[in-house]
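Apart from one protein chain that is not included, each protein chain of the complex appears where it belongs.
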Amino acid sequence: YNFTYPFSSSISTANGSALVKIGNTTVICGIKGELTCPPSDAPNKGYIVPNVDLPPLCSSRFRPGPPSEQAQVASQFIADVIDSSNVIQKEDLCIEKGKLSWVLYCDIICLDYDGNLLDTCVVALLAALKNARLPEVTINKETDLAEVNTDKLHHLNVSKHPVSSSFSIFDNTIVIVDPTVEEETLSTAMMTVVTDEDDRLCMLHKPGGSALSGEKLQDCISRAVTRHREVSKLIEKVMDSFEPDK
Amino acid sequence: MRDGPNTHVGSMMDVAVSPVLALRKFGCEQSLLSRPDGSSSFVQGDTSVLAGVYGPAEVKISKEIYDRATLEVMIQPKVGLSGVRERAQEHCVRQTCEAALLSTLHPRSSLSLILQIIHDDGSLLSCCLNAACMALMDAGLPMSCLFCGVTCAIEQDGHIVTDPTSQQEKESRALMTFAIDSAERRVMMSSTRGSFSVNELQQCVALSQRASEEIFQFYRDSVRRRYSKTL
């Protein structure tokens, strides 16, 4: 593996943020909480809105303008990871049923693109969510208006810790973990496995490409499990290192 | 499926023993549209997808690839415009088709595959894959293998259901769609939702491989039927 390193709290204006590097790939994630009305079909839930941005800055392959297909696919992937893994219970984001809830905008911006974007994004998202602190909000009974108490900040309740591991597959014989951009373009297929701390799979995302047998899949999954331990330890360590100061 | 799937071993997880474990009726019709070079409609239960293929044809300079054909996949939802979710599905279908197609035989040309959702009643992505494969076949494009899509849902109680309806999808704990290739029955594409254990995953993979046999048989029968008159 190339080395992963999350730095947290790098953006002061966001509620939570993290910068993650895997090899040369650098991704920054900012989380901004806003108050909104909960969705009418699920009045006790909040929203999480992820967005992955691949600006022309990160690689010459991206052009300015509307989000590229890859960026849209990555956004959808992150949204699916959030949904599937229940990283945050959406019920926790509700302040008052049917009236007020949080919407978390998770903006992930790639600063340097050198392959393995999805892994980096997931680590960044997780680190940023763990780092995020939202102010306390109460609803004033008389005026029916929300009052934000910015002195009281509390962490989000991160219930699951999904970590993803990407593999590049070359004709079903060679599997490479954590591919760089060259490896990604040369490979015949990509696969991303997302696991949580109970060794359950949240996602097995393989968008086409050359075929893979069940045994190979299993290999990759066990690699992903070990990878999960590695990364979650890393995040924990970084998080712990903050706590005493605050 | 190289290590005999037929051997019975005491199962750790119950494989659902119920009539629910079946593929719904499926049907297919090829070359039903006059304009596209290849077209098909695939029906699985109530879910229905119409596919059209154009190409190989002239390609836009900006999209030209010097050593193979450029494949574009578009999924058109029934109501409204296509969004990010469709984009992700398009991505999956495109990469699956790219792997199956021998696109190097048509360098500097364009292939476009358009999928129109006629009705969604669960297992939509697998229906899209099946329709796509039939349309590519109908267009007579060279392919290294065929592929088919199978959707499995794991219910709250751990039972596995193949080819779920949208009602079953909603109630399920996890949902997986696989694309299986016809050559060695391996997994070409996988897309999942919800969390599940490794064991459940492998069960679903094996189940999909089993179900794929039926679909490939269906492919064979329909193609045989299609060309029976001209022989």
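By written order: A and B. Residues from 1 in each chain.
Keep in mind that, in the parts below, a contact is a pair of C-beta atoms (placed from the backbone, for glycine too) under 8 Å apart; a residue touches a chain by one contact, two chains touch by 3 or more.
Assume contacts and distances are computed from a predicted model.
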Looking only at the UniProt record of the hidden chain, which name from "Hermansky-Pudlak syndrome 1 protein isoform X1", "Exosome complex component RRP45", "2-methoxy-6-polyprenyl-1,4-benzoquinol methylase, mitochondrial" or "Proteasome subunit alpha type" is the right one? "Exosome complex component RRP45"
Of the residues B:26, B:178 or B:196, which one touches the chain left out of the display? B:26
Residues belonging to subunit B that touch the chain removed from view: 1, 3-13, 15-23, 25-36, 39, 43, 45-46, 48, 50, 52, 54-55, 57-58, 74, 76, 78-80, 82, 110, 112, 114, 116, 118-119, 121, 162, 198-199, 202-207, 210-211, 213-215, 218, 221-223, 225-227, 229-230
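Here, only the chains that are shown with their structure count from here on.
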Between subunit A and subunit B, what distance separates the C-alpha centroids? Give it in angstrom. 28
Residues of subunit A touching subunit B in the complex: 69, 72-73, 75-77, 79-80, 83-86, 172, 188-189, 191, 196, 199-214, 217-218, 221
The answer for subunit B against subunit A in the complex is residues 2, 84-85, 87-88, 90-99, 174, 176, 179, 181, 183-184, 186-198, 201-202, 205-206, 209
